[in-house]
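Missing here is one protein chain; the remaining ones are kept as they sit in the complex.
This part shows chain A:
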Amino acid sequence: MSVIAARRRTLPGFGLTMGLTLTWLSVIILIPLAGLFLKSLELSPEQFWNILSSRRTLNALRVSFGLAFAAACVNLVMGSVIVWALVRYRFPGRRLFDAIVDIPFALPTAVAGVALTSLFAEKGWLGAPLAALGIKVAFTPLGIFVAMIFIGIPFVVRTVQPVLQDLDVEIEEAAGSLGASRWQTIIRVILPSLAPALLTGLALAFARAVGEYGSVIFIAGNLPNVSEIAPLLIVIRLSEYRYADATAIAVVMLVVSFVIIFAVNRLQRWAQSRIPAR
C-alpha cells in the first residue's frame, strides 16, 4: 500500500515517454550523426586537415556561414517589422499576409529556387531593373543571400509572433504615460521583452539557411570559391565517390553549427533569465 502510494505520480507515464523519446532521438538523430563521425575517421588527421584547409572548402564554408548569418540578421529585422504589423494592426488582407508568411515553409525548395532565379535573372521582372542599376543577383553570392532570406523569414515571424501577442498593449501605454517617447518604449520596453524570442528566431533562421540546398543551388551559379555553398561541395564530393572528403566537410559544418546554435541558446537563456516567469 505505502509502496504504491510512494510510486504514484501526479503525471503518470514518465517511464514510457522518456523511453520513447530516447529511442526515437537515437534512431532519428544520434545514430546517423555518429555514423557521420565514424566515416570521417577513415581519414588520417593529416588528410582531414588537408581537405579542410583547401581553398575550395574554406571558401565554401565561408560562403555558407557568412551569408547564412547575414540573411538571418536581415530576417531578424524584417521579420520583427512584419510581426509588428501583423499583431498590432488590423487591416484588410491581414490574414492573407499572415498565411503568406508560411509559404517558404511549405514550398518545395527547388521550386523556390527556380522561381527566384527566373525572377532575378538578367531578364527577370526584378533582375532587369537591378541589372540596369549594375546589380547582378542571380548566379552571384547575392543570389544565395536572397534565397537564404526567402527560406528563413517564417522562422523569425512564427517564433516572435506569439510572444508579441502576449505582450500587453497596456505596457506600452504605461511607458508612454510615464513620458517615454515611442523610440524609448521600443528600445527599453518592447525589445527586451521580445529578446529571447528574437534570438530563437535568429538561431532557427540561421540554422535553416546554413543547411539550405535546394533553392540556393539554382540561383547561386555555383562557381567554385565564389558562389559555391558547403552543402553543394559535399554533394559534388559524393558524386566523385570521395565519401571521406564529403564527411569531413559535413563534420566541420556540424560542429560549427552546433557551436553557434549553442552560443545563441546561452544568449537566449540569459535574456530569458532577465524576464522571470509570471
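Note that in this section contacts are C-beta pairs under 8 Å (C-beta built on N, C-alpha and C of every residue); 3 or more make two chains touch, one makes a residue touch a chain; residues count from 1.
By definition in this document, contacts and distances are computed from a predicted model.
A chain of the complex is left out here; the name its UniProt entry carries, from "Oxidoreductase", "NitT/TauT family transport system permease protein", "Sulfate ABC transporter ATP-binding protein" or "Cytochrome bc1 complex cytochrome b subunit", is "Sulfate ABC transporter ATP-binding protein". Which of A:44, A:165 or A:181 touches the hidden chain is settled by the complete complex: it is A:181. From the options A:117, A:159 or A:193, the residue with contact to the unseen chain in the full assembly is A:193.
Within the set A:102, A:122, A:173 or A:240, the residue that contacts the chain not displayed is A:173. What chain A contributes to its contact with the hidden chain is residues 168, 170-171, 173-181, 184, 188-189, 192-193, 274-278.
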